[in-house]
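Take a look at the structure below.
Only one protein chain is missing from this complex, and each of the others stays in its spot.
Chain naming follows the written order as A and B, and within any one chain the residues start at number 1.
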Amino acid sequence: MEYPKEQIEELKTYCSKVRAATEGEITYLYLEELRLPAGCTPEVCDGLLCPVARDGYPSRLFLSVQVSPPYPRNWNVSNARIGEKNWYVFSWKVNLVSPTLAQMLVAHLTGFTKEK
Amino acid sequence: MSISIKLTGGLHREMVTDLARPHPFAAERAGFAFGRVGSLSNESKVILLCLYHSIPDNQYVDDPTVGARIGSEAITWAMQAVYYGRPGREGIFHVHMHPHRGRTGMSGVDRRELPRLMPGFQAVGRDAAHGIIILSLDHGAGWVWLPGSKEPVAASTVSVIGKPLRVFEKGVGR
Partner (left out) sequence: MSRERFSRQSFLGRDSEERIARCTVGVAGLGGGGSHIIQQLAHIGFQRYVVYDGDVVEESNLNRLVGARSVDVPAQTPKLHIARMMIYGLQPNASVRGCAGRWQDNPEPLRECQIVFGCVDSYQGRHELEVACRRYLMHYIDIGMDVHGGAPPVIGGQVILSSAGSLCMRCMGFLTEAKLAEEAARYGGAGARPQVVWPNGVLASTAVGLAVDIVTNWTRRALPYAYLVYDGNQGTVKESATLRNLKITACPHFSNSDVGDPVLLEL
């Protein structure tokens, strides 16, 4: 699975490096040192963007740590194992029509900043 | 620190079937397998083989002093394969078979000739493990050069993950 180069470049504005990690049929995007929204602790952690449908969600953003956001979130998977690493993800559905990767990422990060 | 090797039953069958075929002039056949490294506890490693390439008949050199000698075309092919395997850190393993039952090891010729391939493979595929695998009719052994290593480590086991499951242990007969 390949992603458009310009969209990968756009993702790089949110983190220090973007790498591809394939497991099974899915190519995930490993976002090294992803900058989280203001109010989150930690401020930076690694992210794993799954741009395709998984677990009943159109896309998912996994994080390397369980982040403390400004508002409480339902961490519905506290230990997802992908690429021989353990990841955290909270319940947040992003319903966009044909988003770019960056739009998708931003929509997921917005989940930290919305009260509900 | 120890190294083990695993391959599927299907891959093992493919290798054995190919290596057992008669060659127009060589007494033995050889092939190349490709594998990647897995990390175990205590810094041990496992080599997971995933693909086998049969060396075409016309890429052997007619040399009656050895069981099989592969020509420059085969070596060039192997080097290119190592080059293209670099992103996935995929290494190459020279494979051949000794036609006897029981534990097997490197012959004098194997010991003299085969390690000479490794520096070239390592120069091209720096981040991969490369090596030698020798099968007998019912056993197997391997020697692995980890990235950056000048000396090989003999694999403690070669496991064929098929049915029947086979675990060939270094130094153990069958």
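Annotations for the structure displayed:
Basically, a residue touches a chain if its C-beta (ideal position, glycine included) is under 8 Å from a C-beta of that chain, and two chains touch if they have at least 3 such contacts.
Predicted, not measured: the structure shown is a model, and the values here were computed from it.
Contact with the omitted chain, checked across A:22, A:41, A:68 or A:110, is made by A:22.
Among B:104, B:136 or B:159, the one in contact with the hidden chain is B:159.
Of the candidate positions A:41, A:68 or A:86, contact with the unshown chain belongs to A:86. Touching the omitted chain from subunit B are residues 4, 6-11, 34-41, 46, 48, 50-51, 87-90, 159, 161-167, 169, 174. Mapped onto subunit A, contacts with the missing chain fall at residues 3, 8, 17-25, 29-30, 53-57, 74, 76-77, 79-81, 83-84, 86, 91.
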